[in-house]
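Working notes, structure below.
Shown here: the complex without one of its protein chains, the others still in place.
When the chains are written out, they are named A, B and C in that same order, and each has its own residue count from 1.
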Amino acid sequence: MLYLKLTRKNFLAALGSFSDYQVYAPKRTEDKVHLKEITILELPENLQFERCTHSAKELFLPPEETLFYFKRFSSAQKPLLDETKRLIIGLRPCDARALQVLDSNFLQGGFDDPYYRSRRENSLVLTIACREFEKTCFCDALGLGPDLLNGADAIIYDLGDQVGVLAGNTVLAQRLQAFALETKEVENETQVDRGAVPSREVELLPVKSPEEYFPLIFQDKLWEEIESACLGCGACSYLCPTCYCFDITDVNLGPVGKRIRTYDSCMFNMYTLEASGHNPRPTLKERWRQRFMHKFSYIPYLHGLLGCTGCGRCLEACPSRIDIREVVKYVATFTG
Amino acid sequence: MSLGEITEELIAKGREAFLNEGIEVLLGFEKSSSGFLKPKAFFSPDSLKTLCWDASASTNLAALLPKYRGKKIGILAPGCVSRSLVILINEGQIVREKLKVIGIPCPGVIDRRKLGPLKNSHFLGSKGEKFLLESDNQILELPLEEYLCDCCLSCRYPSPVIYDYMIQGKSREGATDALEGRVKKINSLSEIERLRYFQDQAEKCIRCYACRQACPMCYCESCFVESSEPRWLTAAPTIPDNLIWLLTRTYHLAGRCVECGACEQACPEGVDLMSLLAWAKQTVFQLFNYTPGLEIGEKPALGSFSYDDPDFFWGGGLTEEKKCCT
Amino acid sequence: MWQPLQDNPYLPIPMRVEEVKFESEDRSLKSLWLSFLTEGKREEFRFRPGQFIELSIPGKGESPFGIASSPEEKLIQITVNKAGSVTKAIHELDKGDIVGLRGPLGNWYPEEEFVGANLFIISGGFAFTTLASFTKHLLREWSDRVKNIDLVYGARTPGMLLYKDLLEEWKNNPRLNLYLTVDREFPGWTGLVGFVPDIVAKVKVDFENTYALICGPPIMIRLTIPKLLEQGIPKNKIYTSLERRMKCGIGKCGRCNIGPKYVCKDGPVFNFAELENLPSEY
Partner (left out) sequence: MENFEPKIIAFLCNWCSYAGADLAGVSRFQYPANVRVIRVPCSGRVNPLFVLKALYEGADGVLVSGCHPGDCHYQSGNYYARRRLEVFKKLLEFSGISPARFKMAWISASEGAQFAQLIREFTEEVKKAGPNQEIIREKSDLEEFLNESR
């Protein structure tokens, strides 16, 4: 990792050298903040960005993605990879954390997802260390922090007139180096000047080890209790930065068509419903068990990192105001 | 009656329903971590300790009924919920005898959308005509009336139409035309502006189906959007696809929607759902003089007909001039 | 562990339907034999019994099917139950039609483990596909490496038994003890009569050092397992193949997991010792 200090002006000038990239940054329209394509010149001087209403997964796993075009009744098919070069600036450390979770699914486990890989490898992700906590976010309660590099190519720290950049990506680091006031090789975030990092008194959530959660699979009463408020919609999954489950369907136009993938949610009945009418997860009890265990037990068990980033989007989106922190606590104290 | 007293009475009535009427589950509310109420199913009289009700209860509890199909159910019901129950009874979804309704005279509930950025602050409770929020270590006292849902502002039936128990108290009086105003505003737009308006709404939609799940009338086991044979629309959240979802949803709820506003409260994207539904309600009322959910035994407006219904068909009874209702 | 056939695991390989045949009297089960359009692909397509493929009907979608042919056969055979929109479209296919295939996917019956042991193969209804593949393979390539082979296969009626020619051939194979059964008496039926779990309890099998492979409707499996356990077969020697709704088939789309295991890539073959620790989501 390389840590660089630059003046704001130089930093923006350095970004200007990425002229072959499409630049994306959070932009407010009415009551929403979305990642929008902008020009470098439009970047705010103070490099302050609001947190995106939707998560960054939209640029890596878009709500609709064409896998390939096909001709029906023939062998002709044309795959489509998005190789657009994107410079995404203004995301939060939790967004970058979520990318690590997505990476673990799409780039590991025996098969490679070429669509995700292409988008991921052609993107440079520059996060901004949070200046304050949102009302609903809780990365610190999960032992993560608002100043971590996570899966980003670089994280930017506000140092008043200057910015500190911690770059994990060597290509990016090299480009910035020419503009830097000082440069040093470092091991991790604690060794660098991070400006004013927000901190607060927070009680760590009682997250157990993946294996400790396993016996709870068989505690039906626990899941019944948890799901009782749930309406079974997909708001939490669609807005969650790490929920990657997708559906694959065909869309036709006469003799041709395309195979697309779209978001899906484990909270829906149709998600696991089989053609025979059998549903292995027939009620919200099983679906909640799946959702909770996937984030807090299965992903950590398989990939060694928590499936929740503490971004708090599900807290805001849930029509029933289910608080995942409360669920974690409830599960931890459950004794049967 | 103070909130504390209401809570006490609720718990007492709930206990009674469990012990004397043999309900197996009571659908009510408890405080969520943010102080706003969240729905909760109570399975025993002893669990009722956390049962409560206040102006932050924005879920229509009747939407949770399908989860407990076959059970004897107790449910808290302000006016709109009781009307939902009437429709569900009329549509054969539940049996009146298996239902114990604890009626609540409703002073209205707070609109998450109107709270704006304050929606993520901590709700401390209501206090007469006001309610209290804690935001950034400050306590804000806000006037309830300004933050009520449009549905509640326009509500003409805030008191339950069916109940087995009734909580003492006063319902909100003086329905305004907040919802009608929204419809009027859209109607005053030109055709192309109206289209743009609803396309904008469709663009916001992410198809999470929170509106569907929050609606007690959307009880179908499989929804048309999920049908693969035929596939009515693609799974991709594009504007035309989403528009089909919004329009068909509105049509399916025409003459059935009780305007509880739970869908709009559930929508994480701020889609204007109630303008469509309020329009549908007005239209069904104007054409067929029908208001849903007032009487047990009634047939749904679009599941019945009358020989002298207005006829706008080409070659039909009414000529252009006679089109009086438009 | 898995070798994707090409760089893009979502792209189906074109296949030609070489032969179709109804397997059951009610025409709900149909077999398809597929060949590769591209030269040399069959040689690359190396699978082991128990694995499955995703069959793609462009415009309709994809569905997973266990491979019913044995690895030694040139054509790839699948047997399809008409249930949903994709399987309905597959039933409409005819000789010469072009379809897509992704695979081979998933794991297989761990044949190396079975060396020197007895094998007790139990199946009911149309879940016989991958076990038929396995049995064919076993008789052809492995018969000198295992001891006794007993096979119980049952269906509702004689007409619902799959692969009748194959069964006829096996009746005369001394290497295999074949027990065919149907639910009740039928005119002309000379085999056993009774449900599979009851037949399993009745047949004289050497349960010492025995592996059981069992595929069938959930109710059959549920009733058969206790009979096997009674005979002293440990749970880790009872294998089954699971089915789940699948989309990607490569462990990405999320829906087919049972606990931390994905049926599509960690399965579909599991033993009951593994399943015991997983939620019963199958």
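As a convention for this text, a residue touches a chain if its C-beta (ideal position, glycine included) is under 8 Å from a C-beta of that chain, and two chains touch if they have at least 3 such contacts.
Everything quoted here is computed from the prediction, not taken from an experiment.
Asker: Considering the entire complex, write down the shown chains that touch the omitted one.
Answerer: Computed over the complete complex, the missing chain touches A, B.
Asker: Out of B:141, B:193, B:229 or B:295, which is the one that touches the chain we can't see?
Answerer: Answer from the full complex: B:193 touches the omitted chain.
Asker: May I ask which residue of B:243, B:258 or B:274 touches the chain that does not appear here?
Answerer: In the full complex, the listed residue that touches the missing chain is B:243.
Asker: Considering the whole complex rather than only what is displayed, give the residues of chain A touching the chain that is not shown.
Answerer: 66, 69, 71, 76, 78, 251, 253-258
Asker: Please give every residue of chain B in contact with the chain that is not shown.
Answerer: With respect to the unshown chain, the touching residues of chain B are 186-187, 189, 191-198, 224, 230, 232-234, 238-241, 243-244, 247-248, 250-251, 254-255, 276, 279-280, 283-284, 287-288, 301-307, 309-317, 326.
The rule is short, and it goes like this: only the chains that are shown with their structure count from here on.
Asker: So what's the Cα centroid distance for chain B and chain C, whole Å?
Answerer: Chain B and chain C have C-alpha centres separated by 50 Å.
Asker: Report, in whole Å, the distance between the mean C-alpha point of chain A and the mean C-alpha point of chain B.
Answerer: One centre to the other, that is 33 Å.
Asker: Where does chain C touch two or more other chains at once, residue-wise?
Answerer: 61, 84
Asker: Would you give the residues of chain B that are in contact with at least 2 other chains, written as numbers and ranges?
Answerer: In chain B, the residues touching two or more other chains are 228.
Asker: In their shared complex, at which residues does chain A touch chain B?
Answerer: Listed in rising order, the residues are 31-32, 54, 63-64, 134-136, 228-229, 231-235, 237-239, 247, 249, 251, 260, 262-265, 268-270, 283-284, 315-317, 319-323, 325-326.
Asker: Could you pull out which chain A residues touch chain C in their complex?
Answerer: Touching chain C: residues 67-68, 70-75, 77, 79, 105-106, 109-115, 210, 214, 217-218, 244-250, 252, 257, 259, 261, 264, 266, 271-276, 280-281, 286, 289-290, 293-294, 297-298, 301-302 of chain A.
Asker: In their shared complex, at which residues does chain B touch chain C?
Answerer: Answer in residue numbers: 228-229.
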